[in-house]
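Below you will find the structure I want to go over with you.
The complex is shown incomplete by one protein chain, all other protein chains being positioned as in the whole.
The chains carry the letters A and B, assigned in the order they are written, with residues numbered from 1 in each.
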Amino acid sequence: MAGYLLRRFWHMVLTLFAMATLMFFLFRLLPGDPTATVISPSLYPKAQEAMRQQFGLDRPLFEQYLLYLRNLLVLDFGFSFQTNRPVFEMIQGRLLNTLLLILPSMFAAYLLGAVIGAIAAWKRGSAGEVGLVFTATALQSAPLFWLGMLAILLFSIKLDLFPIGHIVTPGLFPEQDWRMYLSADFLHHLALPFLVNTLYQLCFPLLLMRSTMLSTIGEDYIELARMKGLSERRVLFGHAARNALLPLATTLPMILGWAVAGSVVIETVFSWPGLGLLMVEAISRADYPVAQAAFLLIAVLTVFGTFIADLLCGLLDPRIVYA
Amino acid sequence: MPTIILDFFRAVWRGPFGPTGLVILGICLALAILGPAIAPYDPVARNYDAAGKLLRLASPSWQHWLGTTLLGRDVLSQMLVGARPALLVGGLTALGTVLIGVNIGLIAGYFGGRIDSFLMRLTDMFLGLPFLPFIIIVLSLTGRSLTTMVIAMTLVMWRSTARVVRAQVLSLREMPFIAAARITGASDLAIIYREIAPNIMPIALVSVAFALAWAIITEASIGFLGFGDPSVVSWGSIVYDAYASQMMYRAPWWVIPPGIAIMVLVSAVYFVGRAYEQVINPRLRTG
Partner (left out) sequence: MIDVRDLTKHYAAAAGLRSLLPGRGREVTRAVEGVSFAIGAGEVLGLVGESGSGKSTTGRLLVGLETPTSGSMRIDGTDSAAARARDKKAFHRQVQMIFQDPYGALNPQHTVEDLVGRPLLYQGVRDRAAIAKSVRAVLAEVGLTPAESYLGKHPHQLSGGQRQRVCIARAIILEPRFLVADEPVSMLDVSIKWDIVRLLKRLARQRGIAMLYITHDLATVGAVCDRLAIMYRGRIVETGPVEQVMAAPADPYTRTLIAAIPSADPDAVRVRPPVLVQGLG
């Protein structure tokens, strides 16, 4: 077990290293001027020259690369083109905002998805179940940004139940004040993006839970439970559901990865100041240091989330051998 | 190969959802081909009323069935033209995804050992790559065009196909018919492409369907985030224009149709994919 953990951890580090490398070469090699992504074009020529030396941009590419890795390790992402503030300062608060939106939402989606999926399997063949499966497939097929806009149109504009966007009412709290996370205003802002994201994300576990449960119905142990005279409900929820939970859990790493990466869309629609929105804004303003740092942080979240979810699956499934 | 395509249609045609999906896909395909020809207006031309006034955010009428945009453009025409990039980008990405994914899965699964560990490590790395953010970064650095979009999307999507195919190859590799081919002097390449590949075609087709669904949604998302090809009107870019104009909540006719179109098209792809999956995987048939 300890060996497996260590090896899996080592893979994670390796993956992150490869991604950082990929980003370095993407940003240095793709644009015309290799320094354009590191030094703000708005600076005076003298300041530009000073930065060129500071970041080693006058040295060979390989040395630049080593310097880049060193800077990453000490969390030095350079300075924003836009604000000239250290990038690290700009992204640290954003990470928490993204997690506060995505994690509770994924938790709720998996929980609700499993329960509703199990009920759907129980009521298989009924008109309600067919309608549910149809709706879930349609929801899953809809673009998330569009669902968010519809929700705003309906609940914020027409019904005036929720604010249109942002994390708190602007001006209510000083910037980066932790007390805002404890306010009712924050929850009020969180509600709509949370609901939309949860509704969208629960379709996958719902459909998977239902089909896995249905596929176990023909299995011997289910037949045995039936022959023992257990009620249909006991058979399904006691036996079939328990065995369907595992395939559900194994998809968690993948879906968590999708959700973190997809947060870009939901944050944009709801002007939620998370990493995704920061990245999109930074790219549209050609603020490359911020964009790169935001991307790397999203990548760390994805990879780390996958790692944790993998371990959880291992705990759930006795068949996975830590060899 | 043609028999597999024929089997595919025969299999999908059985359930109630499969044919529905196929018909919708057919309609979308027709639109993708004919869309620009049957669009009543130029999708980017400004339209004026009888008095010569620009038709800003006109609600649906007989002249403009789906109303107009802030710049007086006909939404219906934009919708009709927007089918092409959705299917083109989706289709090419799905094709690229399957070509790369299937080959990597075949090679990793068949040869095993170091080749397998290397390829799977590579796959894991791509699996950790945040999907949408990566594509956006690549697009912003290389310039926004449909071609780069397809390449960037293919680059991050082949990974799941490769894993599914590899798992299948691992079990096929141990089948006696592979040994039977080997002792007739078949080369590794012949075994991979003549003996194993036909058996993973069904799984490859399912993964085409799911890749297509994902690619269409992703193309729209990229368009919505404003990183689509600026010269192309797509369903995603229609929503982006509405969003960027800040007027979307005053003109539902501008925002709702593209979303519905994407939803219907992707649902159709899912229906076809699931119908086929149930046929090739009897364990799912009860569902």
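Just so we're on the same page, a contact is a pair of C-beta atoms (placed from the backbone, for glycine too) under 8 Å apart; a residue touches a chain by one contact, two chains touch by 3 or more.
Here the structure is a predicted model, which is why all the values come from computation and not from measurement.
Visitor: Quick one: which of B:5, B:115, B:179 or B:244 touches the chain that's been left out?
Guide: Of the candidates B:5, B:115, B:179 or B:244, B:179 is in touch with the missing chain.
Visitor: Considering the whole complex rather than only what is displayed, give the residues of chain B touching the chain that is not shown.
Guide: Residues in contact with the chain left out: 175-177, 179-187, 190, 194-195, 198-199, 201.
Note that only the chains that are shown with their structure count from here on.
Visitor: Residues of chain B touching chain A in their complex?
Guide: Residues of chain B touching chain A: 121, 124-125, 127-134, 136-138, 140-142, 160, 213, 217, 220-221, 224-227, 236, 239, 243, 248-249, 252, 255-256, 258-259, 262-267, 269-271, 283-284, 286-287.
Visitor: Quick check: in the complex, which residue numbers of chain A touch chain B?
Guide: 11, 14-16, 18-19, 22-23, 26-27, 30-31, 37, 137-138, 140-147, 149-150, 152-153, 157, 210-211, 214-215, 217-218, 254, 257-258, 260-262, 264-265, 268-269, 276, 279-280, 283-284, 291-292, 294-295, 298-299, 301-303, 306
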